[in-house]
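Apart from one protein chain that is not included, each protein chain of the complex appears where it belongs.
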Amino acid sequence: MQKIGVFVCWCGSNIAATVDVKKVAEVLKAEPGVVISENYQYMCSENGQALIRNAIKEHGLTGVVVCSCSPRMHEATFRKTCESAGLNPYMVEIANIREQCSWIHKDIEEATEKAIILGRSAIAKLKLNAPLTSGESAVVKRALVIGGGIAGIQSALDIAEAGFEVDIVEQSPTIGGNMAKLDKTFPTLDCAACILTPKMVDCAQNEKIDIMTFSEIESVKGFVGNFKVQIRRKARFVDEKKCTGCGECMQKCPSKKGLNDFNMGLNTRPAIYIPFAQAIPNVAIIDPEQCLKIKNGKCGLCAMKCNVNAIDYTQKDEIIEREYGAIVVATGYKPISLENFNEYGYSSYKDVVTSLELERLMNAAGPSDGHLVRPSDHKEPKVITFIQCVGSRDTSGCGKPYCSKICCMYTAKHAMLIREKYPDTEVHVFYIDVRTPGKNYDEFFRRAVEQYGVDYIKGMVGKVYEENGKLMVQGSDLINNEQVVIPSDLVVLAAAIEPNPSVRNIATMVTASIDTNNFLTEAHAKLRPVESPTAGIFLSGVCQGPKDIPETVSQASACAAKVIGLLAKDKLKCNACVSHSDEMLCTGCSVCANVCPYGAITYVDKEFRLGGGKTEVRRVATVNDAVCQGCGACTVACPSGAMDLKGFSNKQIMAEVDAICKR
Amino acid sequence: MEKNEIVRLVKERSGTDARKCMKCGKCSGRCPAYHDMDIKPHQFVSYIEKGEIDKLMQSKSLYTCLSCFACVERCPRGVAPANVIEAVRQEVIRQQGGNKIMAETVPSMIDETIPQQLLVSMFRKLNK
Amino acid sequence: MQEINKEKKPLIVAFCCNWCSYAGADLAGSSRLSYPADVKIIRVPCSCRVNPMFILKAFQRGADGVIICGCHPGDCHYTTGNYYARRRMSLLFSMLDYLGIERERTRVEWVSAAEGAKFSKVMNEFASKINELGENKRLEDLRCKN
Amino acid sequence: MQKLETLMLEKAKNLLSSGEVSRVLGWKKGELGYDVEPSVFTSAQSLDNFVYNVFCGANLSKYLVQETKKEGKILVFLKPCDSYSFNQLIKEHRINKDKVYTVGVECQGKIDNYKLKENGIEVVESFDEEVDFVTVNGKKFTKGEIVLGKCSVCEKKLLDYDEVISINEKRSPDKDRFEMVKKLESMTADERYAFWKDQLSNCIRCNACRNVCPACTCTKCVFDNDNSGIASKANSDSFEEKMFHIIRAFHVAGRCTDCGECSRVCPQHIPLHLLNRKFIGDINRLYGTYQAGEDTTSKGPLTDYTKQDVDPSDVFGG
Partner (left out) sequence: MKKIAISNIEKLYNEISSLQELYLPVKKAGATNFAKYENGVDVDIKSLQTVKSAKDLFFPQSEDMIDFKVSGKNIEIKDARAQSNPFVLFGVRGCDLKSFEVLDKVFLQEPVDTMYKSKRDAVTVITLACNNPESSCFCKVFGVDPANPKGDIQATIVGEEMFFEPLTDKGSELLSKLTTLEDGDEKAVESEKKEISQKVEKLPFVNLDLSNFKGENLMELFDRPEWEELSKACLGCGTCTFVCPTCQCFDIRDFETNDGVKRFRCWDSCMYSEFTKMAAENPRKTQMQRYRQRFMHKLVYFPANNGGEYSCVGCGRCVKKCPQSLNIVKVIKKLGGKN
């Protein structure tokens, strides 16, 4: 038999002025199950709480209804009160008779009647409450960072700094990402390598950080605090532990026709190579498609040359499994493919290049040793035309609907650097808008125009064609209202950026949500921008949306802070109001998992007794209490009525409905 | 007909939402007939948005547009300047009423200098 | 349309999501923006927790109108809950209409935690609409009416 | 059609004798010609009673939920509409596909026994089927006159799993699937209310519609579950008629393949499919055309969303 205590709060005159609190207490006392009903001036005060505590002890109450202000205000208070008196905190219900009654109604009779009904409704619900306990789960004190660009590096360093172990998994043979390819960085024009490579070295030297390059995520299981991840370490045919990075093998390799990815394919590299001088790890790798030994068994020069016997032509992919408490997704971006933009002639003319290619052309470690020449004839370009928004802000279906955010600034940087280094070069920039919000950004852009005399033309290019050995760039000059044709030597396209294509697969594995542009969705656009809605998954860098280096680094650090906050806990307290599946009713149809935003539901085959000694194996849903946030989407989606939500069960809500409708 | 009504009709017939234009000028950057136009393709879009139909109806561009649809093809926002030009041209023709050229009479008018595209677009226009 | 007499006042059940609309209702309260006492609120974690069963049950028990309030689409605390609720309720309401039940008796409104004024306005409008419609006869259960 | 039956029998006998399958799920001859019943055949001998003709309206897919839990593989013949239900059941993990050998069979529309009786035919002594006509006891009918309602609007394709037995091109539908739904929608609310009140007050809650429905495969129905809060056994009040049918239709919304079994089996001839079809029509209109059971992987419309979905207040075009 239930013993319910009802406690009606006056809230000074806030409630008592419009609600006859004594009458409410008196009427509710007559409700079946109610053994004590009191009213008091301030229930939330220490004296009020003592009243409740004493009543629990004296009457052995099984549940408490407080008729007071909004549960959003004091539900937690009264739960604690009850807990301290030995009553399960979830055996408390609040009837909101202030915000939703006394404050909005003037007529005392009407407000009192409504308060009674709200009280009855809370009693009806309480009768079906069950004591709930929040589950706990241990936290594995190790983080996984997927992606070894500047975002991943920064997150990993910060997490390691706080004393936690971090693994970086990078799909290419070296960490560094896109930033390693850049020449200079805006708006300060410091050299990208000079600021990035020390961080890369820090990663390599930090004993808390384990770098796994040329590796991919194979599968992710588990939940916040307890992820089990399989990582595929792809065969690089060189023993990472033995290779010293001396580079001798590269010299001897006879197969030298491979396109150099690091230089955006602008020059070639041997079949065995180190991506670039400061690569981390500074270890060679063999391209099996190109290696004569691996392809037809004839060669083996590099192995002969290697002093430390690091070469292993038979190496196989290896799958390792590790456990993590948190996962940081830092998969970054790539420029979009320009095959849809024939008008700019990217695939027809060698001297139409993307901005990232230009970075390599200008980089001292690039294919032309930092001497800016055009790819076709290696001559110095005298007229260079930049085209912005190539594929950005494009809703025609050819490009991307969003602004790629970084192009305005790097184009200004390129223009400025060129004018600085080659003052006799003419530089034109076709733009739609120049967007420069950011500290010292607009000043930077204005410098390009005012100090370096870059010719900015408001308008877009309609076509690029070749005439007399020149690239003719035809476009609008909207300010002068004329169509212009600029004979150029080099055309640079500011291609839109898009999330790394691997992110889709990774998002699916970690059950993180992803938007129509393949950017990962944050838990809240404003208030939780570095977390995924899936607990334990964090977002770092461009995988969440276009951003430049300073922004990426700040987000990466913010992300690290969140990870540290999680890993610092020994145990995670779970939400007590979680869904649960009645296995006797569940048909395993998978509908609930489809609507769960957290990936909290999995299915298991379970054996059930049918009676008469018979058993049956059925697929049933199980909810992971550590992951479920208690929204209840599954409870309505579930066709068989097997899913219900603790604390807001079907029966509880229907009991409230019934109570409200009684009159 | 009232001016606003004409603007509405032209917008409707062109099927173009001029508000989608982000004023990049790519259409005019690509237009092969640009130099023969008094009102340029990108201006057609902004004029119609501003309701300046009279200027458009008197524009010589109506007759210099080749209907090559390069502007439509190139627009990153899915706006169709050529369709606006076409719609204005149609409105002018409708208002002129009787002076329509019948499709049948076109062959007799052909001379070798008329561009093929113009012929095609005339047939498209006149056979309605 | 039948007049509702003084004793038989209309009854409106409002399901409000905990994060936006319930907070919006609290804000209406603290701003002293009144709406009829006929409106009784039931707190649910998210609009996606509202089972069509609850709505039918409310009508069975004598409710004259049922309104579901949730976060604005895109603002859901649980990111996607109200998107599902939106589809479910669209289909359910269309079905009730198909069965000849007055379509104004059911409603969905998106009310954020900041929209106390909107909450009060919506409830006033809805209550007056229900008043106009009169007693729910088409989805009533006579056993519940005494 | 006779030839089709021969091909099917041959297939069944071969698979049984080769041991590829241990049972055959098909249709068995009745006593009056039209009272064909679904049956599981376990031997070549028992197949003597196997039949496939215009009276095989029953959807066999749901039986597979239980049958695939048993030892051995079962051969099943699926008409186009059955195969959509089959797909939906696969999607919902209700059938173990490894235990089924699936043969799609051609269907030109099955006869509605009720319409047959209305035409005075009490016992079927002989019949002859063509794609567009059927002659029963010497009386010639166009298919449109006596086929089940679901067949006259059928647009379903024969889905191919293990194999397909088909001779003739499929008959095209006679009418628009949503004709009656649209007609009801165009009525006033009062007229609609009166229509459904008449129809649903005939409901005797025999649960035939529920139990035959391939989308209703719950371990325990909410209406049978005293813990669900809405359990009920009879329509003790007119409210319960509506409650039952709204919940039943909503329960299968987005999952209903429109196989029409609910209406076929209703002893009171309540056009229950009009409720399901309303949901299907709304889903098509509001969220894009969706045919449940067309595949085994896509997300159902109620477990999916787009950010631009209409608000419930705009559903009526307001």
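Just a few scattered comments:
The chains carry the letters A, B, C and D, assigned in the order they are written, with residues numbered from 1 in each.
Everything below uses one rule, namely that contacts are C-beta pairs under 8 Å (C-beta built on N, C-alpha and C of every residue); 3 or more make two chains touch, one makes a residue touch a chain.
The structure displayed is predicted, hence computed values, not measured ones.
Though it is not drawn, the left-out chain touches A, C, D in the full complex.
Interface note: of D:T135, D:N202 or D:S298, the residue touching the hidden chain in the full complex is D:N202. Only one of the listed residues, D:R210, D:K242, D:R255 or D:R277, touches the absent chain: D:R210. Checked against the full complex, the candidates A:P32, A:G397 or A:P423 give a single residue touching the omitted chain, namely A:P32. Annotation for chain A: contacts to the undisplayed chain at residues 30-32, 610-612, 658, 661-663.
As for the chain not pictured, it touches chain C at residues 61-62, 143-146.
Against the chain not displayed here, chain D makes contact via residues 30-32, 34-40, 58, 63, 117, 122-123, 198-199, 201-202, 204-208, 210-212, 224, 232-236, 261, 264-265, 267-270.
One rule holds for everything that comes next: only the chains that are shown with their structure count from here on.
One finds 36 Å separating the Cα centroids of chain C and chain D.
Here the spacing of chain A and chain D, counted between their Cα centres, is 45 Å. Those residues of chain D in touch with two or more other chains are numbered 222, 229-230, 302-304. Across the assembly, chain C contributes residues 52-53, 57, 80, 84, 88 that each touch 2 or more other chains. Put simply, chain B touches chain A in their complex at residues 20, 22-31, 34-35, 40, 42, 70, 74-78. Residue ranges on chain A touching chain B, taken from their complex, read 343, 389, 393-399, 430, 432-433, 458-463, 474-478, 481, 483. Chain C contributes residues 52-53, 56-57, 59-60, 73-74, 80, 83-84, 86-103, 106-108, 110, 138-143 to its touches with chain D in the complex.
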